[in-house]
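Pasting a structure below so you can have a look.
For this depiction, one protein chain was excluded, whereas all remaining protein chains were kept in their positions.
As written, the chains take the letters A, B and C, and residue 1 is the first residue of each chain.
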Amino acid sequence: MLKLNIAPEKIGQARGYAKQIAESFDWLFKGYSSVAIERTILRLMGMDGAIEGGEPIPNLVVDHLKEKNILNRGVAYWVVNAMVAKGMSVQEVGDAVAQGDLDLSQVEKADDKLVLAKLDELVVKSLAHIKAQKGFRDNKFAEYGPRRRPALYVIVATGNIYEDVTQAKAAARQGADIIAVIRSTAQSLLDYVPYGATTVGFGGTFATQENFKIMRKALDEVGDELKRYISLTNYASGLCMPEIAAMGAIERLDVMLNDAMYGILFRDINPKRTILDQYFSRMINAYAGIEIQTGEDNYLTTSDAIEKAYTVTASQLINEQFAYISGLKPEKMGLGHAHEIDPTIENSFSYELSHALLTSTLFPTAPTKYMPPTKFASGNIFKTNLMDAMFNFIGQVTNQGVQLLGMLTEAIHTPHLADRALAIENANYLFAATKDFAKEITLDPDGFINSRANEVLDEATKFLQRVSEQGLFNAMRNGEFADIKRPEERGKGLEGVFQRDENYLNPFMEKMKEELGLNK
Amino acid sequence: MLKLNIAPEKIGQARGYAKQIAESFDWLFKGYSSVAIERTILRLMGMDGAIEGGEPIPNLVVDHLKEKNILNRGVAYWVVNAMVAKGMSVQEVGDAVAQGDLDLSQVEKADDKLVLAKLDELVVKSLAHIKAQKGFRDNKFAEYGPRRRPALYVIVATGNIYEDVTQAKAAARQGADIIAVIRSTAQSLLDYVPYGATTVGFGGTFATQENFKIMRKALDEVGDELKRYISLTNYASGLCMPEIAAMGAIERLDVMLNDAMYGILFRDINPKRTILDQYFSRMINAYAGIEIQTGEDNYLTTSDAIEKAYTVTASQLINEQFAYISGLKPEKMGLGHAHEIDPTIENSFSYELSHALLTSTLFPTAPTKYMPPTKFASGNIFKTNLMDAMFNFIGQVTNQGVQLLGMLTEAIHTPHLADRALAIENANYLFAATKDFAKEITLDPDGFINSRANEVLDEATKFLQRVSEQGLFNAMRNGEFADIKRPEERGKGLEGVFQRDENYLNPFMEKMKEELGLNK
Amino acid sequence: MSKIDKTQIRPYGDTLNDGRMQFSFSLPVPCDEQGKEAARQILVKMGVDDIDVCYMNDLHEGFTHFIAYGNTSASVDLTQINVKVVDTNVMDMYENEDFIDEQIGRTITVIGACIESDAHTVGIDAIMNMKGYNHRYGLERYRNINAINMGAQVPCEELLKKAREENADAILVSQIVTQKDIHIKNLTKLMEMAEAEGLRDKMLFVCGGPRLSHELAVELGYDAGFGTGSYSTDVASFISITLAERMKK
Partner (left out) sequence: MSKIDKTQIRPYGDTLNDGRMQFSFSLPVPCDEQGKEAARQILVKMGVDDIDVCYMNDLHEGFTHFIAYGNTSASVDLTQINVKVVDTNVMDMYENEDFIDEQIGRTITVIGACIESDAHTVGIDAIMNMKGYNHRYGLERYRNINAINMGAQVPCEELLKKAREENADAILVSQIVTQKDIHIKNLTKLMEMAEAEGLRDKMLFVCGGPRLSHELAVELGYDAGFGTGSYSTDVASFISITLAERMKK
């Protein structure tokens, strides 16, 4: 059996540091909220839409409360108060605020009991819908059978949601298990979620609720034909993490890119804002049965995959601990890593095997997300296809959860229709060819693969210890991660973080925590 | 360490049967000769050329003696007798016979001592040249370093020797270690060797001495530039086995396709003729330091690679024993096998690994020749390239001697210039990536790979036992090999086999046997 | 996605009618910017634009390999394309045997061969041998087909001689090697000889091979042609249905 020789205590130690790092944020999770979290509450209550010019109603409502200096109590109270006081629906309140017809700070205070009752009604209804979506998914998997492992994950990235649908359906029929709709680059940095169906964008089109709905419908149709549930992925990361998570929960996405630190490190979003938002965002994912995926591959697109292998391991362990805090189960933690070793070096296969095995050893039940070669992909499509084959070989023998298929045209363009079919064929061939190979072999206990994995884990442990000693925010300030300095008081979106007052209400979070058993 | 668990006694048993099979041909080797052997003697003495119409002089001389019913004494005596009696050179004798100007049966008998002395002079001179060629090769390897293992072996097959030269030189510069010049199909069936440089042919151009010379010169030039000795391969098999071997020895080919049974099974050449010719042919190869390659791949182009895997093993063992009898050392036995398993079956990688390991386990010092996927290659060049990658992976980890590179266009055309470069790149990438992987792993002793290899060996042993009980010729008559019946008294070229009389002379064979230590 | 106009079909990369194609070829030019520009211009001359020569590799001896993407302006009218295809129903072996019993009422004789220089028997064997191919038995196994497989490198003369002797209902010819269009030459030769000998209309002439299509076969005067991925069932069905029809006339 292909297995690493790693002392369980060593793993325990690394995990312990990561736990310490993640568990030091109680002050933040309990004491703060953000504009994104508040907009999420509005969306979960059922508020939607945008004004001409594109600004979403939830943004306008939150901005309004902020302007009135009463956001610290949370949107939930103010909006429901207006609903009760004025007998309006959620949407009517939102539209009226957006039109400037309603000043929430001026609405007479309704009876607190009535407000709470109304709120409860909204929460129950909303969470019932999400639970129904989860149930629907669970039933489909029960009916059609579970997802294969490694699952075949392909991206569509035409920049036009309708063209994406064609490609996604074709991909599903070609054998894909999971379709990821790549979003227009740097949507992370938008402090709102665009509205409606979109046909433009940059290397992808926007993550919008309508786009989610369109793609979900298409995949449900094709999935029923194929008698296979086709999973849908999009990105939560960025300034709207919890909002997009909520939209995904509502529209039944199945997988969400959701990394606890990606925004900070790779998008210069404020650390406080990110850690806070990811907390609620992941809780929604957990509640909705959505599998998250983390972005460790990003460490290796700029740094060397051997030298910086430990950063992947360290990040995975931190991501895991933050995920636990939000109520995610290991079965839903798609921790990331990537096959980015220079193909010209000797024994690149053994290096990669060692790194990939380390990931599946540390997270045996997680549907780990294995990213393909990208950095060393070249215009030589034949060679890139071979690199993808080695990647698929390793994905199969190390039992990765999700194989994010490499494209032979990685260095040239976002995938063409035929590129995806060739990628699926590549994976199917390699997976079948090496199906039980892992059962056949044992690693030399003192060999390179074992010692390399131990070395990476050691480096990661040392690193996590250093970070836990400094505290995550200080470590980021000091440039410990990805060689970039990210001070706590800098970065985008800090102004959207606020302290809760003693009357603050986030009834969704409370209910979810309760149901997820997070109130111990 | 990647190693099979096979009981040495089991291997010994299989080898024992093969030995019995091969060693039962003393009567043939001692009592018979063939027209091809006689032509070879003439060529080794220095006779060459062809008449208008293309018939080679050596053929005309042998036919002449046959017609005169005096061939049983061997050409050597008659030609040298004429030389001594008439004071002619070898070539003059040949030309005169060809022109009908000389009847060798009518030449007065010269003093036997003089004839033998002249003969000896010719033999010494000729073998000195061959030894010099061998020495040249040995020196080049000493100077530039030994061939890598697996060596990169590519074919050129344009059908035009000059176009072949361009492609061969380019291939050498791209990294090839061995160039095989594919010959026009079914040259096997010609009972003469065409003459001169040729620019036509069918999936290759003819094996001629001039073509050998042209290609040798080109490869020497490029090799000196690259500081790498580039080996040259062609085919001996067929009705001219020893003749072509002699030409290869003279022109310094380094590798020769030379299978003891190919001609019988796959070309319907007479069994006696083939076994007899291969004996002398291989002796020449051995003397000249030429590495032979056998054609076990042919079993799998028509039969199933799993079902008929044992035929490959059995044939390798028989080929090995015949090679020993001709004085070949294991280091020069390029026994063949092929990666021909249906890529759609599960665990094709493990199957292939098992079969390839069996070959390198049975013949650890032999420069085994590993043939690529061909049968399941399709017009999908991207997929074929992947199959070639798996083949290269296995070639590296099982330490094959020679990797006959697969082409991504295998199902379409004989290789284009760029196809070969992509094939070399594929091999170089896979070889480097998996360089020391075999050192890292151990096989499960009771796993599939081990038991599969044992199973194949068992089947081969049973088969060899059956053949040894019947005798090779009877087994062939009964269709034991490749499902084809080949009776001893049928097949092409039988009329070219004759019994030696008591005065028969083959001074080259005698000298070689002596020097190769085959006279014990 | 916009609607597809069947009269103007163009290649599709990731957007309808983008015309995107991939090219790979070698040129006798140096591996440098001048060579790369030569590669681009070859494509320009072929009506390609928006060209991205994304890879070049020195093949040595003065040659360079290029990989490129570009948009072609070429389009075809799908509605005007009518290819001849074998359109008889496909029956499995048992159905076919019954069909022969009922509609023909006697055993059919079929003679197969790889003709002339071609020695690739795997294809014709896949069609004819007992064992068959991909879970379809070959013609030899059909209860009421007398299948004679002459094997490799059969001269046209011999094939026709045998066909006459056996009073064949159909001749099956395989041609795998296509270098320098040798398959066309060989197939043409057989057909001309058959016509000269007056055999053409006495039996069905069927050919097959990886580069053969029904269209091409018909062009060469054959009754049917079968390419890559054909099965015994396709051929057997074609033969028995066509024979039955001819008998009716």
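The rule we apply is simple: a contact is a pair of C-beta atoms (placed from the backbone, for glycine too) under 8 Å apart; a residue touches a chain by one contact, two chains touch by 3 or more.
In this text, all values refer to a predicted model and were calculated from it rather than measured experimentally.
A.B. asks: Give me the visible chains that the unshown chain touches, in label order.
C.D. replies: The chain that is not shown is in contact with A, B, C.
A.B. asks: Among A:178, A:292, A:312 or A:418, which residue is in contact with the omitted chain in the full complex?
C.D. replies: Of all options in A:178, A:292, A:312 or A:418, contact with the hidden chain holds for A:418.
A.B. asks: Based on the whole complex, identify which of B:18, B:381, B:430 or B:472 touches the chain you can't see.
C.D. replies: In the full complex, the listed residue that touches the missing chain is B:381.
A.B. asks: Using the document's contact rule, name the residues of subunit C that touch the chain not shown here.
C.D. replies: 4, 9-13, 16, 20-29, 32-34, 36-38, 41-43, 45-48, 52, 54, 62-63, 72, 74-76, 78, 81-83, 85, 178, 210-211, 213-215
A.B. asks: Contacts of subunit B with the missing chain: which residues?
C.D. replies: 158, 160, 162-163, 165-167, 378-382, 411-417
A.B. asks: Tell me, which residues in subunit A touch the chain that this view leaves out?
C.D. replies: Spelled out for subunit A, the touching residues are 159, 166, 169-170, 173-174, 185-186, 202-203, 301-302, 375, 378-379, 411, 413-414, 416-418, 421.
Operating definition for what follows: only the chains that are shown with their structure count from here on.
A.B. asks: Measuring centre to centre with CA averages, how many angstrom lie between subunit B and subunit C?
C.D. replies: For subunit B versus subunit C, the centre distance works out to 35 Å.
A.B. asks: In whole angstrom, what separates the CA-based centres of subunit A and subunit B?
C.D. replies: 61
A.B. asks: Between subunit A and subunit C, what distance separates the C-alpha centroids? Give it in angstrom.
C.D. replies: 50
A.B. asks: Quick check: what residues of subunit A touch more than one other chain, meaning two or more?
C.D. replies: In subunit A, residues 380-382 touch at least two other chains, as defined above.
A.B. asks: Specify, in ascending order, the residues of subunit C that touch 2 or more different other chains.
C.D. replies: Where subunit C meets two or more other chains at a single residue, that happens at 57.
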